[in-house]
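Just passing along the structure, written as structure tokens.
All protein chains but one are shown at their positions in the complex.
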Amino acid sequence: MVEVTLLIEAMDTSFGLLEDARKKAVDLLDTAVKLTSETRGVEEKKIQTILKGAQEAKLEFLNVIATFVILLGFWVLLSGNYDFFHLTLGVICSFLVAFLTHDLLFANTRVGDAKVIFQRFIAYIPWLLYQIVSSNIHVALIALSKKNPIDPRIIRFKTKLESDISWVTLANSITLTPGTITMDIKDGEFFVHALDKKVADDLHAGEMEDRVAHVFMEADHIYVQDVLDVAPIFGELRKGL
Amino acid sequence: MDIFFLVMGMGLCILVLFVLYRVVYGPGVFNRVAALSAIGNKTLIILLIMGFVYHRVEMFIDISMVYALLNFIGTIAASKYLEMEGSIV
Partner (left out) sequence: MIKPSDDIIIKTLARVLAPFILLYALYVIMHGHHSPGGGFQGGVIMGASLVLLAITHGLKETQKRMSEKSVAIFSSLGVLIYAGIGVLCLILLGNFLDYSKLAKLLNVPLAQARSLGILGVEIGVGLAVMAVMFSIFYNIAMGGKRSEKDNR
């Protein structure tokens, strides 16, 4: 009889010890999991900030190089003599100015698109000159006629362009063609003063706006740099298929 | 060729005299500022024509670029001063 009670007591204590050990093990496991998840979160945040800083540093470097090239071209255009001394001075001065003002020129566009935008801009200029000449003739005919048929009005229209350089290009093109003057731009809406109904209808047709959108690659055009970025990944996927 | 440029220069000077009427008699200050900017445009072209007359165009291109820059900054400063109704501070 005594052996059975002794045996039951031994089993109780051993079960109690196993319970304690189990609780301690569960506690240890919980703290271990919590510690590793905290450190993992902190390390992930550190890696994210390092990556973003590297991206911004790379963008700044590209900005400096692009600004340096443009300024060196401007210097060579201004200065007539191309001997070694003046070209060295040009390189030093261009680098100094590019280092000081590198975030001014390419603030809202990407540097990779600059070549395409430049070519399309040079193709846009002859069409603009043709518009200027034809509007000039129209306004001169109005000013010299006896009845003086002017009908001044103010037009408002919303544009589909997004960045500020394209807004400024459109506003300057409108002001350069005689008969229309841009007064103000508020939240993407243009206020234009036009001289009579024909120039106002030309403006509402929107051909100038379409051409400026084509120059700056906006408004349902594919960004060239996006396609170039995706192309190698696409090539790998196609090889895998 | 020299006579052609001289006649063009004199024609532009007469046009400057027409705009000068607005600078003197323009009712209000905004007419005067806009007319001064127009006179600055014509002065630029007259400087370049003088460069052709004296056969030294390169020198006069530098001078006219500086004058264009100063005209631009002057017009912006005058219009900003008038916008704030008499004080920049």
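When the chains are written out, they are named A and B in that same order, and each has its own residue count from 1.
What we mean here is this: a residue touches a chain if its C-beta (ideal position, glycine included) is under 8 Å from a C-beta of that chain, and two chains touch if they have at least 3 such contacts.
Just so you know, these numbers come straight off a predicted model, no measurement behind them.
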{"item": "Listed residues A:L105, A:L128, A:I155 or A:I181, member touching the removed chain", "value": "A:L105"}
{"item": "Full-complex contact with the absent chain, from A:D164, A:E207 or A:E236", "value": "A:D164"}
{"item": "Options A:L78, A:A123 or A:A231, residue touching the unrepresented chain", "value": "A:L78"}
{"item": "Missing-partner contacts on subunit B, residue numbers", "value": "58-59, 62-63, 65-66, 69-70, 73, 76-77, 80, 88-89"}
{"item": "For subunit A, the residues touching the chain missing from this view", "value": "67, 71, 74-75, 78-79, 81, 86, 89, 93-94, 96-98, 100-101, 104-105, 107, 164-165, 167-168, 171-172, 182, 184-185"}
